[in-house]
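Below you'll find the structure, written out as C-alpha cells, and then a few comments.
A protein chain is absent from this complex, but the other protein chains hold their places.
Naming follows writing order (A, B and C), and every chain is counted from residue 1.
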Amino acid sequence: MCRWLAYSGEPIQPARLILDTENSLVAQSLNSPLGAETVNGDGFGVGWYPAGASVGTEPWLFHSIEPAWHDENLRELTRAIESPLFFAHVRAAAGPPIQQTNCHPFRHENWLFMHNGGLAGFASVRRDLMLAIDESFFPLIRGTTDSEVLFYLALTLGLRDDPIAGMTKAIRKVEEVGHAHGVEFPMQGTVAVADGATVWAFRYSSAGRTRTLFHSVDMATLQQMYPDSERLQGFGRAARVIVSEPLTDMPGVFVEVPEATVAILDAGHYRHETFFAEPE
Amino acid sequence: MCRWLAYSGEPIQPARLILDTENSLVAQSLNSPLGAETVNGDGFGVGWYPAGASVGTEPWLFHSIEPAWHDENLRELTRAIESPLFFAHVRAAAGPPIQQTNCHPFRHENWLFMHNGGLAGFASVRRDLMLAIDESFFPLIRGTTDSEVLFYLALTLGLRDDPIAGMTKAIRKVEEVGHAHGVEFPMQGTVAVADGATVWAFRYSSAGRTRTLFHSVDMATLQQMYPDSERLQGFGRAARVIVSEPLTDMPGVFVEVPEATVAILDAGHYRHETFFAEPE
Amino acid sequence: MCRWLAYSGEPIQPARLILDTENSLVAQSLNSPLGAETVNGDGFGVGWYPAGASVGTEPWLFHSIEPAWHDENLRELTRAIESPLFFAHVRAAAGPPIQQTNCHPFRHENWLFMHNGGLAGFASVRRDLMLAIDESFFPLIRGTTDSEVLFYLALTLGLRDDPIAGMTKAIRKVEEVGHAHGVEFPMQGTVAVADGATVWAFRYSSAGRTRTLFHSVDMATLQQMYPDSERLQGFGRAARVIVSEPLTDMPGVFVEVPEATVAILDAGHYRHETFFAEPE
Partner (left out) sequence: MCRWLAYSGEPIQPARLILDTENSLVAQSLNSPLGAETVNGDGFGVGWYPAGASVGTEPWLFHSIEPAWHDENLRELTRAIESPLFFAHVRAAAGPPIQQTNCHPFRHENWLFMHNGGLAGFASVRRDLMLAIDESFFPLIRGTTDSEVLFYLALTLGLRDDPIAGMTKAIRKVEEVGHAHGVEFPMQGTVAVADGATVWAFRYSSAGRTRTLFHSVDMATLQQMYPDSERLQGFGRAARVIVSEPLTDMPGVFVEVPEATVAILDAGHYRHETFFAEPE
C-alpha cells in the first residue's frame, strides 16, 4: 500500500532517484502502475546515512504528512544532502490517522526499516503483537501502523544480531498470532532494512503473492549497455537501487526479486537467499 | 484542474454528496474519470450557508491543505452541519504553494466563488490583472491562484450587481490582458458563484473546449424514475446539484451544461443562458 | 500542561467562550496566567453535542495540530455551530509527537473526555496500563498520550455505568501501577467527562496539589450582580462553564473547585462530591 526505494553506492543527492527519473518515487506517489493503490499521497519519508560516517552512525530522518508531489521541503532537502545509503517511502494509508509517526522509514539506533504491504486483520492482532514486543521497546512505539509494530517485533527477536533470522522470527510470530485470530494470510509485504552498511530487502507474503520488488543490475554493465544515457553515466560503479517498481522502463536495468526471497546488498554486490523456509 | 460541486435545496448534511455517493467528490479527489488530472489531492474546501438564514448572510468556510480522502475533520464537519446551499471543492494544483489561502471556495461578504480550470500564462498576466482589481479589494487577495484573482476582478466589475455581466466583463478582461501578452486562449474553466439564494454555474473557455459541467435534473422526476433508490428518495423535491462530473452513472440523473453557457439555479429551477457573447 | 473548558446550558456558539472573552481559551493558548506552561500551542480540539439531540447521541469533533490563536477554521467552526454542551482544549505537549490523535477531547460513543495534567513516568507505565485496557478498546487507541490511555482505562473500569466509580478505579490503577514502577505521585490532573447530558469535572492528584479548576456560578445571580454586562446578559439562565482558569477577572463569577473533588453539572445545577476516598 506504499512505494519505496533504497539506494546504496557512491554518495548522491537523493533527488536524483526520488525526483529526477522517469518513474521516480515522487512520480509513483501520483501514479504507480504496479502499486496496489495508484495514489500514494498520505505522507512520505526519507532516511539517510551521512557520507563518510563510521559504522553504527545513526541515520537522519525527514517525515511529512503532505503528499510528496508538491512538497517544497522535499525538493530542497534531497538536493541539499548527499548520502551513500538512503531510504525513501511514499505512503498510501488504508485510512486515518495520517501523522508523521506513521511515516516510514522508522529508525532505531543505526537501523532503518520500511515496509510496503500490511498485516491482515491488524486491529485484531495489534494487542497480541504489541505484547510480544520487548518492554524496553514498548515506549518507543509512537504511531498506529502495523509496520512499526513489525519493526519492533523484529528488533525484539534479534534483528540487530541477524537481520534475516530476526525478520524470520518476527514474521513467524505475525503468522502464529494471525492464525490464532482466524486470519488466513497474516503477512504481506516487501521490507527494507539497513544498518548503515548493508541493505536487506525481503519479499514475502503468507499467500505467496507479494507486492513487486526489483533491484537495479550491476552499474558497470548498465553503463556499457547504455553508453549514451547521461543519467546512467552519472552514477558511480557501486550505485544500486532496490525499488517497489522500476524507476525506468529501459530494458535490462531492473530485475525482479523473486517471491520468498531476501536480496542482500553489500558494497555494490547482491546476494539472493531464499527467505522464510517453513518453520521446522 | 480541480473538481467541485454546488448543492441547493432542502437543508442536508453535505456529507451525503461529498462522501456518501458512488462517485462522491471525495472519491473524485482520488480518481476523477473526467478530470484533466486524475488526482485532486492538493487541499480542499467547503463553503456553506446556514439553514434558515436571511438573504445577505455570510457563508462559513472550512479549508484544508490535506488531501480530502482521509481527512477526519471533513468527515465530522460535513455530518455535523446541515445546509440548504453549499459549495465543495477538491484541488489539483499545477504546483506549489499548497496553502489554505489557495483553497476554494473563496468568500466575499455573502458571495461564494469556486473554479475549475485556469488562466493560461498566469505568471505573465498576474500583475496586469491584479492592477485591474479595485484598490479596496487588493488587500484581500491572500493566495497565489488565478481563481482568486478572477473572483476579485469579477467583484470589481460588478459581480454583486449582476453576476452574469460581472463574469462577462471579468473574462473579457482576462482575454484582453492575455492576448496583450501573447496568450492565445487565456480563459479556461467552469465557475460557480452564489449569493446565498441563487447559484450561477458558468462553462466557458477561450478555445471553446471547457472542462465538463453537469447538473442533476428535477428531483421529482428522478424519484419517479428510480422508485427503489433509497438515496434518491431521501432528498427533498428542491434538491439540485451542479458538478464537474456526475456523482453516479445512473442514466438520466445528470445532464451536461453546454459549452459557453451559464446555468442559473434558483429555488429548485434551472435556467440556461448563452454565456459570453462576442464583445460588441 | 493544557487548558480546557466545558460548557453546558442553552445552545450557544462556542466562539463566545473560546474566542470572545477577556481571558478566552484561545487567549490562554498564548498566555495562561495559571497554567503550568504559559504557552498551549501544540494543537487544540473541540467536541460538541448537537442542539436538540436525544440522549446517547455521539458528539462531533474537530482536532488540529496548529496553534489555536491564528487558526481560521476554528474561528469559522465555532461561530457556524451552536451547541448546548461542548468541550474545548488547547494543548501544551511535553514533547513530540504533535498529531491530531493526541488532541483532546477524546470520544467514545456518546462520551467525551479531556484532561489537563499528566501521568508521571508515563513511558515506564504505559505498557502495563495499556494491558489493563479491555481488548475490545485496545485497537481504538490511536495516539501516544497518557490522557487517551486514562480514558480507555476508565471505560474499561466502568466509566459508562458510573463515571465517578470508573474514574476512581482508573486512578487507583494508575497509582498502583505507578507505585510498582517507583513513581511517587503517579496521577496529576483535572479531567472532564460528559455523556451528552451531564458533565463531571474531576480535580485530583496523588500529591494533593492539582492544577487549578474553576466553575462559573449561577447565571441568574451573575446577571443580577452585573446588570450592565452585555456579555453576561446575553447568556441563558442555565449557562455554566467549567474551566482550567477563569475566563474573566470580574469578581464573583468563578469559584474554585477544591482539591480531591468532583463537580457534577446537570441541567444548570452543580453538586460537589469528595473524590477519590482512600482505597478501602
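Assume a residue touches a chain if its C-beta (ideal position, glycine included) is under 8 Å from a C-beta of that chain, and two chains touch if they have at least 3 such contacts.
Being a predicted model, the structure only gives us computed values, none of them experimental.
Undergrad: Checking the contacts here: which visible chains does the omitted one touch?
TA: Its contacts among the visible chains are A, B, C.
Undergrad: Which is it among B:P11, B:P97 or B:G158 that touches the chain not included here?
TA: Only one of B:P11, B:P97 or B:G158 touches the chain omitted from view, namely B:P97.
Undergrad: For the full complex, which residue in C:A36, C:I98 or C:I164 touches the chain that was left out?
TA: That would be C:I98, which touches the missing chain.
Undergrad: Per the definition of touch given earlier, which of C:T38, C:T57, C:S136 or C:T221 contacts the omitted chain?
TA: C:T38
Undergrad: Looking beyond the chains shown, say which of B:R127, B:R160, B:R237 or B:H269 touches the absent one.
TA: Touches the omitted chain: B:R127.
Undergrad: So which of C:E22, C:E72, C:E109 or C:E273 would be touching the chain we can't see?
TA: Touching the chain that is not displayed is residue C:E72.
Undergrad: Using the document's contact rule, name the residues of chain C that touch the chain not shown here.
TA: 30-31, 38-39, 41-42, 65-67, 69-72, 93, 95-98
Undergrad: Counting contacts across the full complex, list the positions on chain A that touch the omitted chain.
TA: Within chain A, the residues touching the omitted chain are 48, 50, 60-64, 72-73, 76-77, 79-81, 100.
Undergrad: Identify the residues of chain B touching the omitted chain, counting contacts across the whole complex.
TA: Against the missing chain, chain B presents residues 97, 99-101, 123-124, 126-127, 130-131, 135, 138-139, 142, 144.
What we mean here is this: only the chains that are shown with their structure count from here on.
Undergrad: For chain A superposed on chain B via Cα atoms, how large is the rotation, as a multiple of 5°?
TA: Angle of the fitting rotation, chain A to chain B: 180 degrees.
Undergrad: Taking all residue numbers used at the chain B/chain C interface, answer same if over half belong to both copies and different if under half do.
TA: same
Undergrad: Which residues belonging to chain A are in contact with no fewer than two other chains?
TA: 97
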